[in-house]
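So the structure is just underneath, and the comments pick up after that.
With one protein chain withheld, the remaining protein chains of the complex are depicted in position.
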């Protein structure tokens, strides 16, 4: 595809988004699939396999939550890149920042699962605080990405308005705020409150993945 | 590629299927390849490597079965997406549902292999019941996918008839029914019966991957 | 890309090779990269890290050999698919057969590395016999692939002669013969002889990856 590009036509260092999308797809596909590596047959005494399988429930819940979350990141990523025409070095690194924080996600997920199986209340607090930290970082990486785009409108497809990226930044700030609140609730009061916030947040992002400003249209549609 | 799309021409939130196919290809490629990670050199006393290798036979059988199954999912996925022109958010999540249940497959496969090596008859029953449950879920995710398509015919390529998706839904119901029967046979009577059903089902899906309605044509051809 | 295809123009069940190539690329990329997972920091007593690193030499050699081999498979795969225009279900499964045997490769490689570090002469014989078996299977999967193509010339790009696939089949038979000889030498006489054959074979395939019939041209060129 690159061979059809007239290099003299594109500003120095810019490129179309094809390889960035392919690379991001591959990274997100790997993250979503590696999660399944944590699903292992349990150790068991003969005749007690079913008990071992049931006792792994935090691992199953962690798997489902993380899968949903990475699915949300992928659909959001796709919605954003539909509006991007060129990518420069700054946007490459902003994109690598999103992939970095998303790739971190299985780590605090596994920490929560382990804290709930082997730790006490203090460990559960630590684990939810770590998850909230990584979640807030993930939202912050999206904020950086959208701020960069709103300052470089020449990278966008024609007809993409400033409003899209303004509202996307609001979505990102909402996420940072809610993860911080969830983390504080979980650390200060009860881990269960934090887990509820962590489960609701991906749903919020899933529903608004085409941007908050589509919500009125969505309500009309249904 | 996205840059050649006139956003004003495509209904809001729709996109061509390029990235969904690339993402699905990557996920299925990872699932089919991660299976090989379970093939490890056995522990052995000097001079007894060959015994250790032979004793791993359930792992080899599990590897071959799962490889075939993921291969079938991939060819079916390809056959379905050939008929899809646009993808919207609902179809994205239906597709992520298929990838989710397919990614689960190595887990019950490993549980069966472990139950046959280290468990008793009760554990084998548990393992085949788990496998049947995941298998039925996998078929159910295809059912949801095809129902969504049959209700959103505007997402399809031109010239793709309703009949294709009706027959695909029948294939999915057949799978759900047979996995349930296999699971009940395996749990109630003998695990071997379930294993036979589990091996035959992918073959059924492999042969009919272009849709049941191609069967008469296939018979003619040969 | 699929959306630009006029389904009525392509015989039923055929498709262009785009997704098959993307899927194969992903699988081969994963295989070649997973090999590095076997390179782990050694256990060591303080001050003796360098000894631990040196003692892992069979792992390094196994890594290099397998990397070369998968690289050869990829370049051969690319050379073959350049000549293929359409892919049907039979060719899909022939391709999945190649990916299956290639994905197996890290397994006998790890078995050889382990046999040389922890086993005796009998274990080394077993390990080289296993490697020869998988190597011969890999060549056999290419043989099936090329036989299928030579019997379905309508799947090929225009201008691709029968001779290409005849010579490719000869290359495959050569591989089956040499792996069998190497395995017998290694099992019957000395494992070192087998290892030499296993190292030379990928080089033979690397040099002839554009087909044996290019050799005269290559000699001219240089």
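All chains are identified by letter, namely A, B and C, in their written order; residue positions are counted from 1 within each chain.
Operating definition for what follows: contacts are C-beta pairs under 8 Å (C-beta built on N, C-alpha and C of every residue); 3 or more make two chains touch, one makes a residue touch a chain.
In this text the structure is predicted, and so the values were computed from the model without any measurement.
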item	value
Touching the absent chain when the full complex is considered, from A:49, A:127 or A:201	A:127
Option from C:22, C:122, C:181 or C:196 whose C-beta touches the chain left out	C:22
Chain C residues touching the omitted chain (full complex)	1, 16-18, 21-22, 25-26, 28-30, 32-37, 39-41, 44, 46-50, 53, 67, 71, 74-75, 78-79, 81-83, 85, 157, 159-160, 206, 209-210, 214, 217
Where the missing chain touches chain A, by residue	1-3, 5, 7-8, 12-13, 15, 19, 22-23, 26-27, 30-31, 34, 37, 89, 92-93, 96, 99-100, 103-104, 106-107, 110-111, 113-115, 118-120, 122-123, 126-127, 130
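Here, only the chains that are shown with their structure count from here on.
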item	value
Chain nearest the overall Cα centroid	B
Gap in Å, rounded to a whole number, between the CA centres of chain C and chain B	26
Averaged-CA centre spacing for the pair chain C and chain A, given as whole angstrom	37
Per-residue overlap in chain A, given as positions that touch at least 2 other chains	26
